[in-house]
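Every protein chain except one is present and positioned as in the full complex.
Here is chain A:
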Amino acid sequence: MKILVAISQTPETTARIAFKNEGTIFDTNGVNFIMNPYDEWYALVRALELKEQKGGSVTVIHCGPPANEVIIRKALAIGADDAVRINMEPLSAHSIAIQIAAYAKDQSFDVIFAGKETIDYNESLVGGMVAELLDLPFISHVSKLVYNDAVASVTRDIEGGEEEIEVTGPYVVSAAKGLAEQRIPNMRGIMSAKTKPLQVITPVPEESTADYIHFQVPAAKTSVKMVDPNNMDELVRLLHEEAKVI
């Protein structure tokens, strides 16, 4: 099996979220970056498990500047065979999807993995865009993926439950929690990652259809109103009369 995994870089989950230049640019000052958890914990690991079962290779692809190679090396350390970096500033889901599709077009991947969303912009767009550009099936929010011969049985999260779908390759999936268990790279992995192939590619031209023009951080809650634990009638009254939610 030939598998492609799209990996993105996001601020750490505990990063302070602030903006500069009058709220137009994310302030990266003091922010640590990590591989997007959906890509690292679920998409990449399930891809590696499939390779271990069926043979083949796992390639990771990332659209970003040279500084982002840290997450690419991490993906290689976890077990990917080789990597591709499209040398660019990733400005929109559209700009990213165009590059991934352009790269994947002639490579006959059996499965393309993305994460269900990045934890920064939370767009949930790239996977579907790549699928549309390549005219492939796309199954989103996948929490289980197993193979019976050539047919994959894929379980996707839906509101209040799940749906099981059969699909024959090639196709694109976006990974959600449950698809795999996080793997920590070991020393051997980290050493071998240094020599695994990393191809750098120039982006194809693209015109984004939407962009971000402003960011703001919502005002913090003023202060919590504490209610006497022995007076739950008062809490109910507040929720009814003041907050008007019950």
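Operating definition for what follows: a contact is a pair of C-beta atoms (placed from the backbone, for glycine too) under 8 Å apart; a residue touches a chain by one contact, two chains touch by 3 or more; residues count from 1.
Just so we're on the same page, contacts and distances are computed from a predicted model.
Taken from the listed names "4-vinyl reductase 4VR domain-containing protein", "Neu5Ac permease", "RNA polymerase sigma-70 factor, ECF subfamily" or "Electron transfer flavoprotein subunit alpha/FixB family protein", the protein name that UniProt assigns to the chain not shown is "Electron transfer flavoprotein subunit alpha/FixB family protein". When the omitted chain is restored, the residue from A:E49, A:D81, A:D110 or A:E123 that touches it is A:E123. Considering the whole complex, the residue from A:S57, A:N87 or A:S143 that touches the absent chain is A:S143. Touch with the chain omitted from the figure is made, among A:G30, A:P66 or A:G161, by A:G161. Listed for chain A, the residues touching the missing chain in the whole complex are 11, 13-14, 17, 19, 37-38, 93-94, 97, 119-129, 131-133, 135-141, 143, 153, 156-168, 171, 177-178, 208-218, 220-221, 224-230, 232-233, 235-236, 238-240, 243, 245-246.
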